[in-house]
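Taking it in order: structure first as structure tokens, then the write-up.
Here the complex is missing a single protein chain, while all its other protein chains stay put.
On to subunit A.
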Amino acid sequence: MDPVEIIQHTTGGVIGLSWLMIAFPLVGATILLVFNRYTNRWGHLLGVAMSLASFVVAVLAFVELLGLPEAQRRQAVHLWEFIPGMVDMGLLIDPLSIAFALLITGVGSLIHIYSIGYMSHDPDRRRFFAYLNLFVAAMLLLVLADNYVGLFIGWEGVGLASYLLIGFWQFKPSAAVAAKKAFVVNRVGDFGLLVGMFLIWTTFGTLAFAELKPITAENPTTLAIGLLLLLGACGKSAQLPLQSWLLDAMEGPTPVSALIHAATMVTAGVYLVVRSGAFFFPEGSGAALAVAVVGAATLLAGAIIGCAKDDIKKGLAGSTMSQIGYMMLGAGLGPVGYAFAIGHLITHGFFKADLFLGAGSVMHGMNDEVNMRKYGGLRTYMPVTFATFFIGYLAIIGFPLLSGYFTKEGIIETAVHAQPILGWLAVAGAGITGFYMSRMVFMTFFGEKRWEKDAHPHESPTVMTVPLIVLSIGSVFLGGYLILSNRLMDWLAPAVGAPAARPEFHFTSTTGLATLALVAVGAAFAWYKYGRAEVPAVQPRGSFLTTFARRDLYGDAINESLIMRPGQWLTRLAVFFDNRGIDGVVNGLAAGIGGSSGRLRRLQTGFARTYALSILFGAAILTGALLLVGNI
């Protein structure tokens, strides 16, 4: 079926008040930032309360939407006239945006709660919560806006909040640099989104989702718009070739990594592609194919990077890249893949938040050590962290019947049917996932203790473990609930459309079994390398391939040689031209005038009689001249 028409919301109810979802965290952030240190004592509680309030509104709106017939499930809530004659600010409450809002506020709130414990020793905890609230508010605006302008404002707000949070410990130069890098790389993507919006406006004369009509045939303009929007999505979602900021973004506090990677930020690109799907990425179009190719390439690149990282957070960052690649691949396949892409996004939100917060819990107990070579044998010391991390691990590698299994399997299955080459690449990516995630678990929780001398690992406080437990429960059951009997697909159908033939989940399909086999091989190989054998405490030199992966596939080197160096040459050329050319003319003129006036002023001798003589001569010459021309 096709997406249903967007209708104007008229009756009251929670949908009419859905702007509260954005307002709560925004007010929280404002209060915390304006009354800064006066709120130090209770600031974190306010932050959590605002996030939870937003979650409650999201749940109520969801329930109200559930009670409506399918044809009325896309409601535009008009807020105010924004740019007269061009854009009205409003919110679009539909199954897609509510799914995102639930994920953002739900997982976001759990991360807020966890941060109370994680940041308890940080003197700036109040500022941290202000930024977290700002992040949530911006992300909600992004997904709830009913037009591209509102989406763009949220988009930029997310960029700002991520900059503030990645560089939260700005006294560390590496954190400041990472924040700047994230901001600059995101600018490249924003440029794509912005130019795409310009093109939409000039071509269709509107930026509101309700007024854009789904295209049936692709023409060069819509292809260009699609590719520009894809560039924007690549920037936010850390897809090739704009992936480089994500790994450095690990400089922020761990809850930030969880928030960026699980609930917000990186999912924005997937949201953009799915939201624009009917308009610019119709099934089988060139733009949609580009999305799928980018996704497949990134899922492999992220997985390969993840294999070689010793920093537990960077390993997880590689896996985020990879999992977002899966979502992009799914989103590039049209309505048949949307449900799986969004499903994977939701389950990934749970198990990736689980994994990141688990990693944070491990770091919390190990004096903020991130090097997995200095971990080992932690499972008995941190039983809750271990159990939840292990569940997250099983979910992400696609262990049968856990969340990740259903959603990832769905994407792979669909991809193999629609784009066999990309589909089999995704299967290979799943195998690599099995390897690097198992490596992470073995290095952290099993094997010999390789701790630093002063490490005293201990379980984290309850305020940190409870969110982990909640997240791991979601990691177990959510996937099956959403995917079996196509619940998520039916729910999303009014917003994004649904394929004519409903897919059925096969537990014993060829690709599914092949994926499981590869994952098992990957996990076994990881056990052989890191579980059975001793892990060297110092990073071994490694093969060419390992170095390749450790250096993030030379992504930074490529950026440097292709963009940064030529840019530097250009600026040097400009500086040279400015110094020698423009400044040369200006300075030369000034020097010439200065020199000649320096000589002229020697005429001022200070002798009054000399002046008198020159006046006399002047008068004589003047009189002579007047006599000569005969005017006197």
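Observations on the structure shown:
We take it that a contact is a pair of C-beta atoms (placed from the backbone, for glycine too) under 8 Å apart; a residue touches a chain by one contact, two chains touch by 3 or more; residues count from 1.
The rule is simple: contacts and distances are computed from a predicted model.
With the options "NADH-quinone oxidoreductase subunit K", "Molybdopterin synthase sulfur carrier subunit", "Carbohydrate ABC transporter ATP-binding protein (CUT1 family)" or "SGNH/GDSL hydrolase family protein" in hand, the undepicted chain maps to the protein name "NADH-quinone oxidoreductase subunit K" (source: UniProt).
For the chain missing from the display, the contacting residue among A:41, A:541 or A:609 is A:609, taking the whole complex into account. Residue positions on subunit A in contact with the hidden chain: 601-609, 612-613, 616, in rising order.
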